[in-house]
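Structure first, commentary second.
Partial complex: the chains shown occupy the same locations as in the complete assembly.
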Amino acid sequence: MAFGRFQDFLSSLVKRQRGLFFTNSEEASIDELVEKLMGTVGEVSAIVTARQVLDHYSELDDEQKLEFFKNLEQKFNANQAMVKLAFDSYDSDPSSTNLNKLSRAAEPQRHELLRRLNSTPDATHDLVGMRADLLRYLRGNSELKSVDEDFVRLFSSWFGRGFLVLQTINWSTSAAILERIIRYEAVHEIKDWDDLRRRIDPPNRRCFAFFHPALVDEPLIFVEVALTKEIPSSINLILEDKGIGVIDSSEYNTATFYSISNCQPGLKNISFGNFLIKQVVQELQSEFPSIKTFVTLSPIPGFQKWLDTSSEEELPKLIELKELVNQIAKNPKSIDEHSEYIRQAVFIYLLQSKKGKHPSDPVARFHLGNGASIHQLNTSADLSERGLNQSRGTMVNYLYDLKSIETNHERYATEGDIEFNEKLKSLLIKG
Amino acid sequence: MAFGRFQDFLSSLVKRQRGLFFTNSEEASIDELVEKLMGTVGEVSAIVTARQVLDHYSELDDEQKLEFFKNLEQKFNANQAMVKLAFDSYDSDPSSTNLNKLSRAAEPQRHELLRRLNSTPDATHDLVGMRADLLRYLRGNSELKSVDEDFVRLFSSWFGRGFLVLQTINWSTSAAILERIIRYEAVHEIKDWDDLRRRIDPPNRRCFAFFHPALVDEPLIFVEVALTKEIPSSINLILEDKGIGVIDSSEYNTATFYSISNCQPGLKNISFGNFLIKQVVQELQSEFPSIKTFVTLSPIPGFQKWLDTSSEEELPKLIELKELVNQIAKNPKSIDEHSEYIRQAVFIYLLQSKKGKHPSDPVARFHLGNGASIHQLNTSADLSERGLNQSRGTMVNYLYDLKSIETNHERYATEGDIEFNEKLKSLLIKG
Amino acid sequence: MAFGRFQDFLSSLVKRQRGLFFTNSEEASIDELVEKLMGTVGEVSAIVTARQVLDHYSELDDEQKLEFFKNLEQKFNANQAMVKLAFDSYDSDPSSTNLNKLSRAAEPQRHELLRRLNSTPDATHDLVGMRADLLRYLRGNSELKSVDEDFVRLFSSWFGRGFLVLQTINWSTSAAILERIIRYEAVHEIKDWDDLRRRIDPPNRRCFAFFHPALVDEPLIFVEVALTKEIPSSINLILEDKGIGVIDSSEYNTATFYSISNCQPGLKNISFGNFLIKQVVQELQSEFPSIKTFVTLSPIPGFQKWLDTSSEEELPKLIELKELVNQIAKNPKSIDEHSEYIRQAVFIYLLQSKKGKHPSDPVARFHLGNGASIHQLNTSADLSERGLNQSRGTMVNYLYDLKSIETNHERYATEGDIEFNEKLKSLLIKG
């Protein structure tokens, strides 16, 4: 049976047609090309012009790209007179018809532009890259936020949940995909192909990724899982596979998500992670009925920074703790002596350091926002340089309990409530 | 390698969760459910509630469905005060930021509702069906047009070109798909599985369809092709395969698209057909380099009706022709005697009978709109009851010449120009 | 990733080369071609000549084919002098070296011929067909038995267990395969595509087939299964799906193999059936943990014939029973009145009518030989014409109990012992 992706067809179309019609357009500026794209009637010309815009864009330098986005922000809004007219009709008669007319009149032309660009082969890939650029320019150019909003609105539609495909990543996966897994791993670096193999090939390891049909061989996000007989309290046990070992598959009772990496900076805020973990829980439950506990082993990237900048009121014992932390910095082995203090400080950080009504720590935000709870705090859990710098080696197990994630999520979303394990209460009382 | 569609995950989620949380919601009305869906915070609750809405909808009778759509039209518009506020800001400062705010404020809530519904398993399929219902109610309820516009805007995004997959349909295709090909064939009925086999299995036949990842096993549109040594002038030669025969594949020089069927009434006006034909031309060219001519063999569904209702001014010889046609109705064998007159009348119909600036005949609109040209007019080409009733047995070959389709398309779209074969000019002069 | 079957390569080779080298060989007789094949050195020539032999064979009439086989039997044995020489060496020194030499010298040249024929594209398919012919000629030409033995020895090696692939047959299977399922069903005729669908599509039905990589799209054997809540006592309940119905999949406790069909007459005595059932049991157990009982619902093809020909000694009540059976033939409804007698007669038939030490009934031989036991005898179980003619409507449930099949099989194979359900003992006592 012969399957052909539509993209392949467009590709050959673009190749062939470009020669025929567009010989001298190579010299056109990107603004001229964009204007041409918005004016084309023919479908084939639109597809070819869109490809030219994207190719042209890829050759711009940073300054020119910024110029391009500024042009988008300035010139691809709406016809003000038309908007006014549509509004007046709506204002006098707020019927659905008039609302629809207003809605169309007020739709920024950038939407149509992005849609037209996306009609050419491999455009989705290029547009995701384009937004990654845009995000870098946002800092100094806050007016471009509108352009970013347009990207977000369209990407949210294109990357709708129903289109995502979950794929197991293992030693039978193509090198083209595995190579990207190595490259995109953001939490615990994968050193080489042997290191990768240790993470995806053994029977007590699993790796899952989301893919989208329009981004061939490109994982969107992936999670690495270790299957064990108890909740792991240290990342080294997992990464070096010491003391865990392979056991009969019916003896596993815990699955630990020890690394979750977003692969596409250009898809920031188009969230897949919450679904990924929940779906993986489901898959693992059906493959290993004996697994009842699903936890993460997660870093606390903001702890040390918070400690350095927080005031005494926030944390009465702050001076003592800072002292401790300084000692630890000099002598990591002293962590064990002060384990309890560190856990206390971490717990206070997770519960009290906020951005709005939610935790300021990005990893905590992610998992608690998914409906997980704080289950266990482990000192000496990550003695790598990064681990020591970020959190003096401490890591958290967040618990995904399918029975309560939905309630947790709703309480977290509405009230900002954070669920945690009863056993952790003692840390609070002393605090 | 284990692949899992996201849908499967959602399905099991929905099954499980429904029991836990939603025991008494079975009795809720669809309007209450929709309201609940718009108010949910939790992702899982949203997915479950969306499924309940869709299931509930499927059990409504026509009157209740109409009620549901009317409710959508009335109650899911926008907050007028917010729109006014947003407009005022925009009016005083038409910045991109203010435009974006207005655009969001003026977006009908129906959009968000459809997006939320689409997050549940198999929702796309249900929503396509929902729109098919809606289209039936439009006639007597023109106010629902706004609701339909919302469907169209969202479907256009979800069924974007880059997501379509072309698939060859042949005797190796699954019965689940072939069964639908039989059911959906709209031009020349497929009587049974043997008839189907004659159309897709022989080496001188091809069939292609577009699919979308979210509609499993559901063709969106398909085209049937016959490979021949000359342009066929009669559909019977193709359907009964008399006089065509299988020859060495290097001897084919013509591919005839003799049947194009849209499969999903709910996707009306979300056009795929133009791309389908162009991509199939591409596929066939690379498989059979000897094929240089790509034509259709198409019905003329509006001819007889036009003949019956057109006035003398429009067609000076009208009375004579009507006479002829009446004779033919009584004696189809007399077609051959009057072949020239019929071709003349058909040609006048195709060129002059307009809806706006484009031909009124729907098949002519479709192919000429794609950039094809009128190549040949064949009398006694379809002597079936339908063929005789619609067009006294006459059919058209529209020509797809890749070199000129883009120019044709642009001239047609902008000027309404219709391209035709030089040889047909003689029909005009006499007319 | 491009996969290419070796066969495709050979096919194009054969096509191309035939023109180059073998222009005048079309007129060669099949015996000349076979001789040429045995003499060729070049691999490509061998492949091309083999194809010519097979093509030529397919055009022979029955008489000529018989001639061809007789030629094989006469002229493709061994060099008697060489055999003698090899034997003499072996006789004086029965070393492994000398045995190997003798073994090679005494190998019929037919083996090498069949191997060479099998090197050309699609040869396996043709050779399986060739043996089907041969089997027909065996009756009147017992000397051809040697030729058949050669086929069996080679086929046993080519169709080794490790090469068989089990495939689920369902509504997603290709029409090319399904069409053969319809054609090959040997037990309960499949009337049309709708009837087929009723057997493979509903959630309470399964169908499995064995395939071999060299016979593309050709099932070797397939079995149809019904999932139920109890052991079915009538085939009509299954074929017409009355009273069985679809229930929640966790409620099934019984899987019934109600039809097993060998598809390739040319593979007679190359047994797959025993493996098929055992593997299907395994597959169903893992898909439906609630299913604990695996039975057949099988015909008794030899019962009536045996009744007609058996003597009184064999069956003391024979005269009475024949009388009964005659009544039943006139009035099937009377079966129920005499149910007990019929079951008794059937049970005696299954246990006592032998061919060698095993049952004469072919279906009983098959299942008991696999290690199954006689579990239940059902009257009025198949009231079709065939069912009434063969066994007065009676059918057997053979039980596949994985725990005991191996022991049963060994006792059956060595001692001829037949296992049956305790409950059936009462039939014996009365008998």
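Worth pointing out:
Note that the chains are named A, B and C in the order they appear, and that numbering of residues resets to 1 at the start of each chain.
Throughout what follows, contacts are C-beta pairs under 8 Å (C-beta built on N, C-alpha and C of every residue); 3 or more make two chains touch, one makes a residue touch a chain.
These numbers were taken from a predicted model, which means no experiment stands behind them.
Note on stoichiometry: the full complex in this file contains 4 copies of its one protein sequence, with 3 placed in the shown coordinates.
In this section, only the chains that are shown with their structure count from here on.
If you take chain B and chain C together, no chain is in touch with both. Both chain A and chain B derive from one sequence, and where they touch, over half of the residue numbers involved are common to the two copies.
Rounded to a whole number, the gap between the C-alpha centres of chain B and chain C is 49 angstrom. Inter-chain spacing, taken between the CA centroids of chain A and chain B, is 37 Å. Contact with two or more other chains is made by no residue of chain C.
Residue ranges on chain A touching chain B, taken from their complex, read 1-7, 9-10, 12-13, 17, 20-21, 41-45, 73-74, 77-78, 80, 83-84, 87, 90-91, 94-97, 99-100, 102-103, 106-108, 115, 118-119, 121, 123-124, 143, 145-147, 149-150, 154, 157-158, 160-168, 170, 172-173, 210, 213-214, 274-275, 278-279, 282-283, 371, 403, 405-406, 409-410, 413-414. Across the complex, chain B is touched by residues 171-176, 178-179, 192-193, 197, 217 of chain C.
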